[in-house]
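Here it is, the structure in full.
The other protein chains are all here in position, but one chain of the complex has been omitted.
For chain A:
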Amino acid sequence: MKPALTNKQLEQYYRQVLLPQVEESGQHKLLQQHVLIIGVGGLGTHVAQQLSAAGIGHLHLMDDDKVETSNLPRQILFGNYDIGKSKVECAKTALNRHNHQTKVSTYIQRFTAKTINSVINNSSLLSDLISAKQLIVLDCSDNMATRQAVNRWCVQSALPLISAAVTAFRGQLLLVDNQTNPEAGCYHCVFTTQEQATNCAEMGVLGPTVATVASMQALMTIKHILQLSRKDNQLHIFDAMDLTWRKLTRQQDPQCPVCQVHLNSPPAQPETHI
């Protein structure tokens, strides 16, 4: 039988392959996987590094920001030499240096319902991946309006979403997968607000707090790819003051305008008259 991995890959990912939950077949899955990271700031840079190092095949990075000096304490993928340059381009250069096996595609765009459509229209790869449901979406953005827009797009596109957020000493993390776990609902079933909640720019945050939440997001992503997670219907909440995680149970909002509308509108059937 033809081995799934090359000798070089086996050597590189040996400690992962050693896990009975991963093995060669699991590593092969990671090497085939595409992940879209929306927002390449504190969370996005850490998640991208971890996923690339773990051998994720192809990362798609979307962000329109440039690197600023004030980013450096927590966005440790970037250095002084990156100031003023595109975040996604700097991230691509740094990721390629660490692991050239991971392909990186960049989209210098801020995510909105409109811009994601133009990005997809300009990328036959992305549009193929979405049709084939071979894309996992990570929300690493920094504001509520984007979070709601990402959630809506993922539910409409039937793509799994792993949404993480961090502000001050608090982090939140949840998996939305309406295909396999509709009972858990979506992001909007938990948070209905469209308003700007307090963000890092206003509240401040420590680098290790961001990195902790990002590591959990990366871990959840790998587990999702390897189908190791039981159905996750929790909202995971990190308290960086107490150094604790707690879980709250989520449930679908029977009146959710995002995931219920989508579920309850099957394709139109031709009317039959008896």
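To be clear about the criterion, contacts are C-beta pairs under 8 Å (C-beta built on N, C-alpha and C of every residue); 3 or more make two chains touch, one makes a residue touch a chain; residues count from 1.
The working rule: contacts and distances are computed from a predicted model.
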Note = Its UniProt record identifies the chain omitted here, from "RsbT antagonist protein RsbS", "Sulfur carrier protein ThiS", "Nitrate/nitrite transport system ATP-binding protein" or "ABC transporter permease", as "Sulfur carrier protein ThiS"
Remark   = Touching the hidden chain, out of A:94, A:164 or A:225, is A:164
Query = From the list A:22, A:48, A:161 or A:205, which touches the chain that is not on show?
reply = A:205
Query = Residue-wise, where is chain A in contact with the chain that is not depicted?
reply = 39, 41-44, 139-144, 147, 164-168, 170-172, 185, 189-193, 195-201, 203, 205, 235, 237, 248-256
